[in-house]
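And then chain A:
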Amino acid sequence: MEDKARIGVYICHCGSNIAGTVDTKEVAEFAQGLPSVVIAKDYMYMCSDPGQNMIKEDIKQLGLNRVVVASCSPILHEHTFRQACQDAGLNPYLFEMANIREHCSWVTEDQEAATEKAKALVSAAVRRVFYQEPLEVREVPVNPSTLIVGGGIAGIQAALEIANAGHKVYLVEREPSIGGHMAQFDKTFPTLDCASCIFTPLLSAVGQHPNIELMTYSEVEEVSGYIGNFKAKIRKKARYVDEDKCTGCGTCMEKCPWKAASEFDEGLTQRKAIYTPFAQAVPNVPVIDTEHCAYFLKGTCRACEKFCEVKAIDFEQQDEEVEVEVGAVIVATGYDSFDPSVISHYGYGRYDNVVTALQFERMCNASGPTQGKILLKDGSEPRSVAIIHCVGSRDKNYHEYCSRVCCMYSLKYSHLIREKVEDAEIYQFYIDMRCFGKGYEEFYERLSEEGVIFIRGKVGEVTNRALTEEEQGKLVVVAEDSLMSAIIRVPVDMVILSTALEARSDAEAVARLFNISRSADGFFLERHPKLAPVATTTEGVFVVGCCQGPKDIPDTVAQASAAAARVLAVISKGEVEIEAATAAIDEELCSGCKICNLLCPYSAISFDEEKEVSRVNEALCKGCGVCVAACPSGAITGKHFTTEQIMAEIEGVLV
Partner candidate 1 sequence: MRRITIDPITRLEGHGKIEIFLDDAGEVANTYFQVPELRGFEKFSEGRPAEELPQITQRICGVCPEAHHMASTKALDNLFHIDPPSPAKKLRELLYSAFYVTDHTTHFYILGGPDFVMGPDAPVAERNILGVIAKVGLELGGAVIKTRMQNHHIIHVLGGRAVHPVFGLPGGVSKGLNEEEIKEVQQIARDSVEFGKLSLKVFDDIVLKNKEYVDMIVSDAYTHRTYYMGLVDENNQVNFYDGKVRVVDPDGKEFAKYAPKEYLDHVAEHVEPWSYAKFPFLKNVGWKGFVDGKDSGVFRVAPLARLNAADGMATPLAQEAYEKMYSTLGGKPVHHTLAMHWARLIELLYAAERLLELSQDPEITSTNIRTIPTAVPDEGIGIVEAPRGTLTHHYVTDERGVIKKANLIVATVNNAAAVNMSINKAAKALIKPGKEITEGLLNRIEMAWRPYDLCLACATHNLPGHPLLPIEVYDSKGKLIKRFS
Partner candidate 2 sequence: MSFEPKIVAFLCNWCSYRGADLAGTSRMKSAPNVRPIRVMCSGRVEPAFVLKAFEAGADGVLVLGCHPGDCHYSEGNYKTIRRIALLKNLLSQLGIEDERLRLEWVSASEGGRFVSITYEMTEQVRKLGPFPRRNGGSNG
């Protein structure tokens, strides 16, 4: 092949952009003299149709099997010329570009230097192209099923969109029921419609959907493969309740004598050792919490078993491993709520009536610990409530970012308080009000008319140390009112902390599991903030909802639908293109030293224990070449960037 290389070289004037500084004639003559160069021409605009046709003609007429164009940056026109080659029946990877504009004619006025450099760049391209080889872009079929991790509103929305389009979805949720945080909410801003009214139907829709295989109380343990062809190992934790037999009658929960703090109610109530998180749980099948079940602790009791008519209780149940094959993955693992006890001066955990946003949310909920009444610990109604914004957000000590939803839910709370306790005094301690969403500003306006007192300033501390008569027995919120620039003390009965949304504590492990990156704030990193907001660096893996960053329900749902659309696009195309310029390992040279094994950021390299050689999964490989440069045996070839090609380019560029 190489010895019969027939190279055509085309020098572009780019009007005067190049020709103004570089003597293109001279460069063309120089190129004509280079080994294996059959024809060298210069032309006004190579990227124009006549220019491209010139190349196509020469390929056909002169039987060129290599083409070099010296013009602008390959970032701009490599594709154009590759296409031209392809149209003329030449493999696009037998084309090489020399950038004599951005890197040459535009960087100097010294015509001699520019021309010399242009020659060097051309000779480099010619020497390089000599060694280039045809490559084929492969296409692999896509598995039409999708794995969705996380059964909150994000995961549910995406699941329904895809399932409704007629494709299989595996929805994995680690809690006993889907629902996530949204299931805990009472009302949603700014419309104040009841959360469960809009959400519960979605839960049951998921539960019943023929295309959705729901795996609650389950966790993804291992993911392998690549876009279109992922394999995932999922561990279904033992419920000790047979899902098929259980009718969800709830008798077991009544009879169970053992209690534990309710996660769902944020510890404000107790649930049983055998429980469903909440009444409308989907699936409506309880789990046994072995850490609180007497049988698991002491080996006695089995009350639930006794009273279960359908004999659904099964203490012998074991964790179960299932493997699913999918074409795409949507990660919707949500967020953790910031633990305010670390900010001790806000008194959370020390004062009974300092509560977190979610605790208050539950309190407002009719099915919550207080059946929707807003009550102090002693059972009385608060006469005054302070809501402290940005607890853990916009704070160098905790999270620098804005959690985006606190302003709005704080406003929502003041409305709920106003609704339930007519004459209560309500104070909002804020840094700035951020009401950016549709209808948000209006909501803010409305609330300010409801007699809510807005105090602009960061709260220094919450204390029960009274300085005056009226502060006696109250919680005093000490803050700097930055508008009046004065320290003020506000005595109240209840303090609500608008806690930040933060990345899940296990986000790092999850990121590794799906081979995606995280931004500095710990949330998962989208591939591009504007152009690819739900994609990740790993093809076929998408991130939606608060695991990608704090956001409200509308944005979350929008992202979920976007991700669903991306997934459906992949599915409907039916196959995916695999990068052609990948790494490949020559088994005849690989000694299995394992140097390369851990270097690949895409886990594209695996070790064949039987043959004792390493392998590149070309579908996962992005062609960065890190492993190629590391291989001490030269057993790895970086296609289209082979050592031979680059060495030739180095020699060429130095003529």
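These made the cut because all candidates are chains of the complex that A comes from, given by their letters.
Convention: a residue touches a chain if its C-beta (ideal position, glycine included) is under 8 Å from a C-beta of that chain, and two chains touch if they have at least 3 such contacts; residues count from 1.
As the structure is a computational prediction, the values presented were derived from the model and not from experiment.
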item: Among 1 or 2, touch partner of chain A in the complex; value: 2
item: In the complex with candidate 2, residue positions of chain A that touch it; value: 73-75, 99, 101-104, 106-110, 113-114, 116-117, 120-121, 124, 517, 537, 581, 599, 601, 622-626, 628-630, 638, 641, 643, 646-647, 649-651, 653-654
